[in-house]
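In this view, the complex is presented without one of its protein chains, the others remaining in place.
Chain naming follows the written order as A and B, and within any one chain the residues start at number 1.
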Amino acid sequence: MDKTISFTLKVWRQRSPKEKGCFKSYQMKDIPTDTSFLEMLDILNEDLINKGEEPIVFDHDCREGICGMCSLYVNGHPHGPATGATTCQLYMRRFKDGDTITVEPWRSAGFPVIRDLMVDRSAFDKIMQAGGYTSINVGGVPDANAIPISKEKADLAMDAASCIGCGACVAACKNGSAMLFVSAKVSQLALLPQGQVEAARRAKSMLHKMDELGFGNCTNTRACEAECPKCVSISNIARLNREFIAAKLKD
Amino acid sequence: MATIDSKIPEGPLAEKWSNYKAHQKLVNPANKRKLDIIVVGSGLAGASAAATLGDLGFKVKCFCIQDSPRRAHSIAAQGGINAAKNYQNDGDSVYRLFYDTIKGGDYRSREANVYRLAEVSNNIIDQCVAQGVPFAREYGGTLANRSFGGAQVSRTFYARGQTGQQLLLGAYSALSYQVKQGNVELFTRCEMLDLVLIKDEEGKQRARGIIYRDLVTGEIKRCSAHAVVIGTGGYGNTYFLSTNAMGCNGSAAMQCYRKGAWFANPAFAQIHPTCIPVHGDKQSKLTLMSESLRNDGRIWVPKKLEDAKKLQSGELNPNDIPDEDRDFYLERRYPAFGNLVPRDVASRAAKERCDKGYGVNNTGLAVFLDFKYAIQRLGKDVVADKYGNLFDMYEEITDVNPYENPMMIFPAIHYTMGGIWVDYELETSIPGLFAIGECNFSDHGANRLGASALMQGLADGYFVLPYTIQNYLADQIQVPRFSTDRPEFEEAEKSVKEKIAKIMSIGGTRSVDSIHKELGHIMWEYVGMGRTEESLKTALKKLDDIEKVYWKELRVPGVPSTLNVELEKALRLLDFIEIGKLMAYDGLNREESCGGHFREEHQTPEGEALRHDDKFSYVACWEFKGEGKAPELLKEPLNYEFIKVQTRNYKN
Partner (left out) sequence: MWLIDSSIGRKVVMSVTGMALILFLTFHMAMNCVALFSEDGYRAICEFLGANWYALVGTVGLAALMVIHFIYAFWLSWQNYKARGSSRYAVTERPKTVEWSSQNMLVIGIIVCIGLFIHLINFWSKMQLVEIMGDKPADGVDLIRNTFSKWYFALVYLVWLFFIWLHLTHGFWSAIQTVGWSSKVWHKRWKVIGNVCITLLILGFASVLVLYFGKSLMA
C-alpha cells in the first residue's frame, strides 16, 4: 500500500510561444505509487512554490479521463505508457524506482505551446465550427423514437463519439495530422440518420478546415489509434475518406 | 423584511408554463440583433443557452475558463438523463417525474419550477437525438432506459457511461454551429472576475456587463451586454476534495452575490454515495463511480465488528466473509428501494455504519459495493458489457480488480443544490442577471436525484431561459449598446485590479492548495455529512481564521500580467472561503434535517432525517451585507398547493 519510488523528472519549460524552451530536471523523492501522475506534478509544484519558484504549467481539469484537458507527452507517448487512458488516469505504480521520466508538451504546428506543457488546441474548435454539427434549431424536431436506429449503428456512432478532443492523435502522428479527430466526428454523424442529411457537406468542410489550419496528411501509420485514450479506431478515417471521396465525385 | 416575488404564473400546475409562454413578452427578430447577451460558462446549461439564444438571433458572447467549451465539467456526468417519456410503459408520466423530484428533494423545491422541468424533459431527449447524440438503443432501434436512485420507473436515457459527455458535445456542436453563423462569439480561457451593474433612468441597478481576465495574457478586460447569464456550476470544490473538476469554482456566483444577488440554500450540498475512498493526503480529487452501479451492485459491510476490524487491518479478505455475515444495510433498512435509495439516504446510511465501526478499508471509511451476485446472475460478460469501463477505471486507480473483489466506496461531495436565487423566470434578484444550471438553486430542493442535473441544465438552457429572458429583454429594445468606457466599468476594473495587487503583495510562504486543503478539512469535518449547532459554530470561527491565514501567509509566485495559474486559484479560494461561511450560516439557521443537510440534533429514532415543515418550509436567501459582515436572511415561503407534503419514505 505505502510503496514509494524516487526518480528523475525531466520537464519541458518554456515561458511563451516565442521564447525557446528547454528541459529541466527535478529529483523526486519517495512518491507514493498510488498517486496519479498529475498529483505527482502537484507535489512538485507545491515544492517549487515553497521555494518561491513558478510552478510548472500544465492543462488538467476533470482528472477522471473525460474532459480531454490533460495533454502530457510522457516517455515518448501521448498520455504516457498506459493504453486507453489519459494522463490524469496514469498512476505512479507504472514507473520504477530510479527511472528518468521525460515530460513534454504536445508538439505539432497545429498546437503551439502557450507555456511549459500547456498548448493551444483552439484549432479543434475551429474544425468543429466548420461543420461538426447538425444544422438544426432548438424545437421542432421529431420524437426521439420516431426514427429507429439499429443498435449496431448506434454503438458504432457511440464508439466514434467517445473522442474527448484531447489532441493525442495529432501529438502521436509523425505527420501532425488531425484525421482521427475529424473522422470521429464525421463518422458519428454520418452513421446516424439525423446526421446523414448533410454528411457530404460536413465531410468536405471539416476536412478543408483541417487542411487550412496546417495539420498534416494522414499516411496510415496507426499511431493515432494506438495512442488514443479512448481507443477510437482508424476505421473512422476510412469512413471519412469514403464520405469525402463520394462527396467530391458527386460534385 | 422584503417580500420575495418568485413570479410564479397563475393557474393549475400543469398549465402554468403554457400560460406563461402564451402571455409573455417577445422580442422581434430585428430587435434581437440589437441585443447582446453575455453567457458565462459553457457547460450543459451555458452552452445550450448560448446556442439557443444565438439561434434565436441575439448576439451572444460565451465565456469559459477552459481551452474549449467542450471541457466543462458537465462532461464528466456518467449515468444518464431523466425524462418522462414512458417509453418503457412502466407507469411514468410528467406528474410522476415531478413528484419524484419534489419528494427526492425532500419538499424543499418550488412546485411550479419542478413541474416545468418535468414537462420539458421530453423535449430535451428529442432535441439531443436530433443533434446526433448516440443514446443507447435496443435491438429494435428504440431508445433504451435504465433505472436510477429515487425512482421506481426506468426513465433514465444514457450513452454508455458517458452521457454527460455526449450531451455536452451535442450542446457544444449546437454552439459551434452558432459560432459559424456569427451569432455567438467564444471567449475561451477567460475568467469572469466581476459583474458590472449600471443604473437605468429609474435608478434601478441592472446587470450590464462583466470584467474578465484573459487567462493566457493576464489582461483585465471589459465586456458589456443587455443581460448577463451565469451558468458556472456549483461550489462543491469548497471541500477541496470532491468529484468536481479541478477548475470548478463558485467565484462567478460569489461575484454576483457580492453585487446583490441572493444566494439560496447554500447548505444543501449533495454527498454522492459511490465514490472511490480517499487514499492519501496527496490526493487532488475524488473519483465518482456512476450511480448506475447500484442497479446491479449490492452494498454491504460486515455484520460482526471483529470482521470489520480484521478487514481494516488486512487480516481478512472480503471474499472470505460468508453471505450470512454480510449486512446489506440498504436492503435491510429500505426494502422497497433497496440499493437504489436516493443519494442522501445512501450516503448517510454508509456514514452511520462507518461511525459505528463497521467500515472497511484501512481507514475504516469505506463500504463494499459487490458485483459477485450480479456476475453470478448475469454472467461476467454482461456485467463487463454494462460496466466494463467503470471497472477498468476503478482498477487503474485502486489496483484492485472489481470482477474478483468487491469495490470499496465512500461518500464524497458531488453536487450543490444551493446556488444563486432565481425566480420562475430564472432571473436573480438583480434585474438582467440570470442564473442557470447547477449555478442556480431552483429545482432540486434539498437533494438532487440521479440523472436530474443533466436534465435541469439542458432544460434551463434549451427550453426555459430562451423564453423567459425575452420577457426581460422586450423592455430593453430601446437601450443602445453600452460603451465599456463608462465609469461603472472603470470602477469595477479598478477594484478587480486592486484585489489582485493585494493578493500578489501578501508575500507569505504557503501555496494556495495548502490553504485550500485546510479549508476542505474544516468543511468536511464541521459542515459535512452530519452537522450540529456546535460544529457549525466552530466552522464559522475556523473559517474566519483561515481567511486571516490567507491574507497573511499566502504566496503567489510570478506576476499577474501574464498566465498565472496560482493567481487564478488564489482568487477562487477567496470565494470558497466566503461560500464556506455562507454554508455554515445557512446550516446553522436551518434547524432541521432535510435532504443533503443533516443536523444530528434533528433525526427520528431510526436515524432518518427529521424535517420541521412548520418552521423551515422556505427557501433561505442570503443577502450580502458587506465584507466581514454577517449576511442577512430573507425567506421565500414554499407553498405546496398541488401535492401533499409528507415524510420521505423509501422503506415500503
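We adopt the following convention: a contact is a pair of C-beta atoms (placed from the backbone, for glycine too) under 8 Å apart; a residue touches a chain by one contact, two chains touch by 3 or more.
Source: prediction; values computed, not measured.
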{"item": "Contact list for the unshown chain, restricted to visible chains", "value": "A"}
{"item": "Hidden partner chain, touching residue among A:Leu38, A:Cys67, A:Ile114 or A:Cys218", "value": "A:Cys218"}
{"item": "In subunit A, positions touching the absent partner", "value": "10, 21, 23, 73, 75-77, 102, 104, 107-112, 172, 174-177, 179, 207-208, 210-211, 214-223, 225-227, 233-235, 237-246, 248"}
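By our rule, only the chains that are shown with their structure count from here on.
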{"item": "Subunit A-subunit B separation of Cα centroids, rounded to whole Å", "value": "27"}
{"item": "Contacting residues of subunit B [partner subunit A, same complex]", "value": "51-52, 55, 66-73, 75-76, 85, 87, 123, 125-143, 159-160, 162, 164-166, 169, 172-174, 176-177, 179-180, 186, 188, 216, 245-247, 279-280, 282-285, 287-288, 362, 392-393, 396-399, 462-463, 466, 509, 511, 513-514, 555, 557-558, 563, 565-566"}
{"item": "Residue ranges of subunit A in contact with subunit B within the complex", "value": "1, 32, 34-36, 38-39, 42-43, 45-46, 48-50, 52-55, 57, 59-69, 82, 84-85, 89, 91, 93, 114-115, 118, 120-122, 124-125, 128-139, 141-145, 147-151, 154-155, 157-158, 161-162, 164-165, 188-189, 192, 194-195"}
